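Here's the structure we're looking at; comments come further down.
With one protein chain held back, the other chains of the complex are shown just where they sit.
The chains carry the letters A, B and C, assigned in the order they are written, with residues numbered from 1 in each.
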Amino acid sequence: MAMITYREALNQALREEMHRDDRVVLMGEEVGHFQGAYKISKGLLDEFGATRVLDTPIAELGFTGLGVGAAMVGLRPIVEVMTFNFSMLAIDQIVNSAAKMLYMSGGQVPVSMVIRGPGGSGHQLGAQHSQALEAWFCHVPGLKVVAPATPSDAKGLLKSSVRDDNTVIFIESEVLYGSKGEVPEGENLIPLGVAEIKRPGQDVTVIAHSKMVLVALDAARELEKEGVDVEVVDPRTLRPLDTEAIVNSVKKTNRAVVVEEGWPFCGVGAQIVDTIQHQAFDYLDAPVLRVTGADVPMPYAKNLEHLCLPDKAKVKDAVNRVLYRK
Amino acid sequence: MAMITYREALNQALREEMHRDDRVVLMGEEVGHFQGAYKISKGLLDEFGATRVLDTPIAELGFTGLGVGAAMVGLRPIVEVMTFNFSMLAIDQIVNSAAKMLYMSGGQVPVSMVIRGPGGSGHQLGAQHSQALEAWFCHVPGLKVVAPATPSDAKGLLKSSVRDDNTVIFIESEVLYGSKGEVPEGENLIPLGVAEIKRPGQDVTVIAHSKMVLVALDAARELEKEGVDVEVVDPRTLRPLDTEAIVNSVKKTNRAVVVEEGWPFCGVGAQIVDTIQHQAFDYLDAPVLRVTGADVPMPYAKNLEHLCLPDKAKVKDAVNRVLYRK
Amino acid sequence: MESSNTATTAANETEVQAPKSSQSLTQRDRARREDPTRMKNLLEQMVLIRRFEEKAAELYQESKIGGFCHLYIGQEAVGVGAISTLGPDDYILVSYREHGHALARGTDPGAIMAELCGKSTGVSKGKGGSMHLFDVSRGFLGGHGIVGGQIPLATGVAFASKYRKEPRVTLCFFGEAAVNIGSFHESLNIASLWKLPVVYICENNRFGMGTPVDRASSTHDLSQKAIAYNMARAAVDGMDVLAVRDAVGEAVERARKDNLPTLLEVRTYRYMGHSMSDPSHGAYRTKAEVEEQKQHDPIKLFTSTLESLGVISKKYIEDMEKRVHEIVDDAVAFSEGSPEPEPGEIYTDILMP
Partner (left out) sequence: MESSNTATTAANETEVQAPKSSQSLTQRDRARREDPTRMKNLLEQMVLIRRFEEKAAELYQESKIGGFCHLYIGQEAVGVGAISTLGPDDYILVSYREHGHALARGTDPGAIMAELCGKSTGVSKGKGGSMHLFDVSRGFLGGHGIVGGQIPLATGVAFASKYRKEPRVTLCFFGEAAVNIGSFHESLNIASLWKLPVVYICENNRFGMGTPVDRASSTHDLSQKAIAYNMARAAVDGMDVLAVRDAVGEAVERARKDNLPTLLEVRTYRYMGHSMSDPSHGAYRTKAEVEEQKQHDPIKLFTSTLESLGVISKKYIEDMEKRVHEIVDDAVAFSEGSPEPEPGEIYTDILMP
């Protein structure tokens, strides 16, 4: 096992998949000569050339739709959105073309592609550049949505996403790019739709994805000292969601907290709560609580931004409340 | 009280508000010479002239952003999207400009406008033209979201929306345009954010909006014959949501069913379930159940489309299940 | 600046009288150079589209077809002339007004009619409908309902062909109102920048629903938009099937040989309402205007040209109409005899396994 960063893991996945399958092309703003706005595509232009690593103009609707069109005839484009904030400009092509093409064509036209880039807030990027939009994509049948929390998951899930015959929305975490973790050598495919218990526990189930997994683990470590044994479940894939893993955990702990960075109203957590109360109603000893980003556009000021994001303290507080502690 | 259609009610609201306030302009595709694709703006071009009723090119991102800009300096644009399916092309301007401008400017720049048009499915319009996207808009702080079910609500809520100092996403129902109902003469403003109990009942609370209110009422009438007394709560405004009205009803009936036309995953219903289980946990005698549109792109074939939509039978079945009947 | 603007305006003037070459020849001139069998075939395709859609209009009135149904009547020469230039491996993407293009491509009329009627035997299993016809076996990639939506898609299909070094050309059809939407602009810029083998065919039928082109677009000469992308262009008479065939043929060659895109503005006219739910005339155009336009009917024109050149006879025309009539009747019979999709179809084709 090698200790590498989340960024390197993604870069390796891209490189390995491009080597494996020459139907795979990478396109997006600055992915080539600039090596990627966040350097995820570092070295790929040199290695695979300008026919497979394409710098696009700033035209999200156009180049995402172009990627969909290329996928319609069998290429496997990886479209990098510089950040998912800009995917809003392309969302018509993502939803009305990519997600529906197979269905509208009566099964004739699959759209196998990956749309990837960083989601969530960075550091003081302000309202237009700090959004966690996974709930929007999760709402749409025909899409798969992935949001890895560790370098190992990032690599294994991205490789599986590239090989998946559907359109996968792969949401990375800008603030995790530099984080390190063990990544198995060689091929290590992680199947889509399978959650991982990042920390086993008996007392409370905390469901979290992407960066929030680390926040949840932090909280769990502290709660352990207080004698509270938290189980942290990371769905890893948000659509299709591994409801079984979540429900089984809650049936064991009888208590759940759902953590996400995004906005609360109609968020991913709301769906998870619905699933839990529906499938584990008789097991619940307390209402499921949610910890989410503040229900506001992200403010720029450092102190305000910090207060808007879920953190260890907020997760601990929610866990204590579902346990009716203090 | 006059019996008029939902369409006429909207048309009256537009006319009255344009008379009252000359800051109000109406723009969109075919709203003028063509009298509106669904004739909601019938007669307005003749009455108010081409300076206030503007046919736009097919450029949703452009003309919606143009409306936001006009609102930034004090006009009160009403932007008609021919259907909300096309609002996806404008969603960047709706979310990143309209919803955030007041916040980003530190309170200097309100954006008072209405973005309106039909949502949901029509009759066999196929996958790209049959979407209920309210959950997306509800997810976003800085927006208000309204979805009326009756002519009276349509008129009273649209007038209030035009007068509201914020951006209001006003989602009409294409299939209700021809439906009739009593509408009070003269000014009848209905405040945003206030639910209405469309039918009082003791046994089960059914929460539904837009066309689903009529479906719920149908089901309630039949269930009454079977001795089941259903309370139908229509939030009318989805954001801000009148959680108090919903929770109070559930505290009374101890059982709830949430109905919506849209997709289930991360839908509006998921949020309502979260609210109920959080605020009325100890009152619930059964898990809250949801009736939603099928989790698929809408198929064209009549028989399939019919099966995809929530109907009386599905609502009755859910009510029976929360009552543990048969 | 002053001088600059006069410069500009001047420039526009010159642009406005768009490239004439494709108009300079009469249909007779072109017909003399064209293979008679081919021309008979083009005529029959145009007539088939006309009769097929007249029948579709009936079925819509009988509520056997639902949703939005956009007819191509009046524009047949565009799809037929353009698609006649393609080889079997080429690609076609169209808007929701695509019945004619699918028929011109040779897709089974029965399967198209069945799709319009929402039957399981439809080209898209009845799940797509009138706006979403697909026939991958013929490179017919839809049928798209969002205005401009097919333009980036077609650009991507062309990208794939170039990437694979396959000599395939992609034709992308859209209406004149679609040039005002962002996806047109973003796509044409990329196609020119990356030199992609695609032909953008703007079917200028004068109206986007009820809006005449001059109330939607700031330039009256739409092919002029190509200047902004350094792209080859031409304005073409869309009522002359041979003029369309020649112009598209040159563009297809440019795409196949040099990987260069072209923007063609093809001037045509829609006889019927925007869709079957709209009136054929009304606030936005007079009945008289529509009738006047029918004088330039592409089928009439081509028929008389071929007659006058002795390529076809009255008798031939009668037989052809009979053949077409049978094809349409068979298509309807096939559709009527086909079952609705199984309920289980709702949950198939959402994701690949």
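By our rule, a residue touches a chain if its C-beta (ideal position, glycine included) is under 8 Å from a C-beta of that chain, and two chains touch if they have at least 3 such contacts.
Source: prediction; values computed, not measured.
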| item | value |
| --- | --- |
| Touched by the hidden chain, restricted to displayed chains | A, B, C |
| Touch criterion as defined above, residue of B:N96, B:Q128 or B:T253 at the omitted chain | B:N96 |
| Residue, one of C:T107, C:S124, C:S217 or C:S335, that touches the chain absent here | C:S217 |
| Footprint left on chain B by the chain that the document does not show | 25, 51, 54, 56-57, 59, 61-75, 77, 92-93, 96-97, 101-110, 112, 141-142, 144, 164-166 |
| Interface with the unshown chain - residue positions in chain C | 1-5, 7-8, 11-12, 14-15, 18-22, 180-186, 188-190, 192-193, 215-219, 224-234, 246-247, 250-251 |
| For chain A, residues in touch with the removed chain | 29-30, 33-35, 37, 55, 57-62, 85-86, 89, 122-129, 294, 296-297, 299-304, 307-308 |
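Quick note on the criterion: only the chains that are shown with their structure count from here on.
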| item | value |
| --- | --- |
| Chain closest to the middle, measuring from C-alpha centroids that were averaged per chain | B |
| From chain A, the most remote chain by mean C-alpha position | C |
| Chain A and chain C: spacing of chain centres that average the CA atoms, whole Å | 41 |
| Gap in Å, rounded to a whole number, between the CA centres of chain B and chain A | 30 |
| Separation of chain B from chain C, taking each centre as the mean of its C-alpha atoms, in whole Å | 37 |
| Sequence positions of chain B contacting 2 or more other chains | 61, 85, 89, 126-128, 296-297, 299 |
| Overlap residues in chain C, where contacts from two or more other chains coincide | 124, 126-128, 132, 144-146, 149, 182, 350 |
